[in-house]
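Here is the structure we will look at.
Up next, chain A:
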Amino acid sequence: MTLIVFYGLAATAVTAAILVVLMSRVVYSALALIVCFGATAGLFFQLGAQFIAAVQVIVYAGAIMVLFLFVIMLLDPASEVFLPSRLKRVPVFALACAVLFTLVLLEAADRWAAAQVFTDSIAGTERSSGPGGEIETLAHSLFRDYLLPFEVTSILILVAVLGAVVLTRQHHETE
Partner candidate 1 sequence: MFGTELQLTLLLLIPGFGALVIAFVPSRKIHLLRGTSLFFTSLTFLYSLLFFTHFDPGAETMQFVQKVPWLNVGVLHIHYHVGMDGISLFLVILTTFLMPLTILASWGIEKKVRPYMFFMLLLEVGMIGVFVSLDLILFYIFWEITLIPMYFLIGVWGGKRRVYAAVKFFIYTMAGSLLMLAAILTLYFFNEAQNFDLVEITQRLSLNQIILPFPVELLLFLAFFLAFAVKVPIFPFHTWLPDAHVEAPTAASVILAGVMLKMGTYGLLRFCLPMFPSASAALAPAISLLAIVGIIYGALVALVQTDVKKLVAYSSVSHMGFVVLGIFAFNLQSIEGATFQMLSHGLSTGALFLLVGMLYDRRHTHLIQDFGGLAHVMPRLAAFFMFIMLSSIGLPGLNGFVGEFLILQGTFLEHAGRAAFAASGIVLSAIYMLWVYQRVFMGAVQNDQNRTLTDLNFRETVILVPIVLLVVWMGLHPSTFLRRMDTSVQKVVDRIEQVREPQIYRVEYRGH
Partner candidate 2 sequence: MISATHYLTLAAILFAIGTVGVITRRNVITMFMCVELMLNAVNLTFITFSRFLDQIDGQIFVLFVMTVAAAEAAVGLALIVVLSRHTGTLDVDQANTMKW
């Protein structure tokens, strides 16, 4: 049963990703991206990381994509007419690299599997004890081992916000 769910989600994620790349209109690719994020959130949930799945939906799909859509609406890229670029050979090279890349990652995954590093297969069993157990361990380690990175990321966010404001505001003055 979980297998079917996995393959369903995986398929949606991949198609959404392809759509993101192929869509000519930027808005549609944004929406496809949101779908892709949703599918991955489902996979997270399946992998037992419920909190991360929730955060994924809230932060990625909710906040970041909204920001994207906001900017897309602001700049209205649809009217853009793209001049032929001078770089001809790049796409071919990129495709070739992508294919090679996946082959390499697959090879890596097999090696990891062969090394029996993993404890067991997912087999649908809930790992930790009862609801909240997994979040509890997450909270423990987040606020004990990784406290410093946590604080640093908060500063990072602050800086990002300030940066965004300064960049765009400065623009206003020159108007």
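A word on the picks: all candidates are chains of the complex that A comes from, given by their letters.
The criterion applied here is as follows: a residue touches a chain if its C-beta (ideal position, glycine included) is under 8 Å from a C-beta of that chain, and two chains touch if they have at least 3 such contacts; residues count from 1.
No experiment lies behind these values; they were computed from the predicted model shown.
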Subject >> Of the listed candidates 1 or 2, the one touching chain A in this complex >> reply: 2
Subject >> chain A - residues contacting candidate 2, complex >> reply: 2-3, 6, 10, 13-14, 17-18, 20-21, 26, 29-30, 33, 36-37, 40, 43-44, 47-49, 51-52, 55-56, 59-60, 63-64, 67-68, 71-72, 74-75, 77, 80, 82-83, 85-87, 90-91, 93-95, 97-99, 101-102, 105-106, 108-110, 112-113, 117-119, 121-123, 127, 137-138, 141-142, 146, 149, 153, 156-157, 159-161, 163-165, 167-168, 171
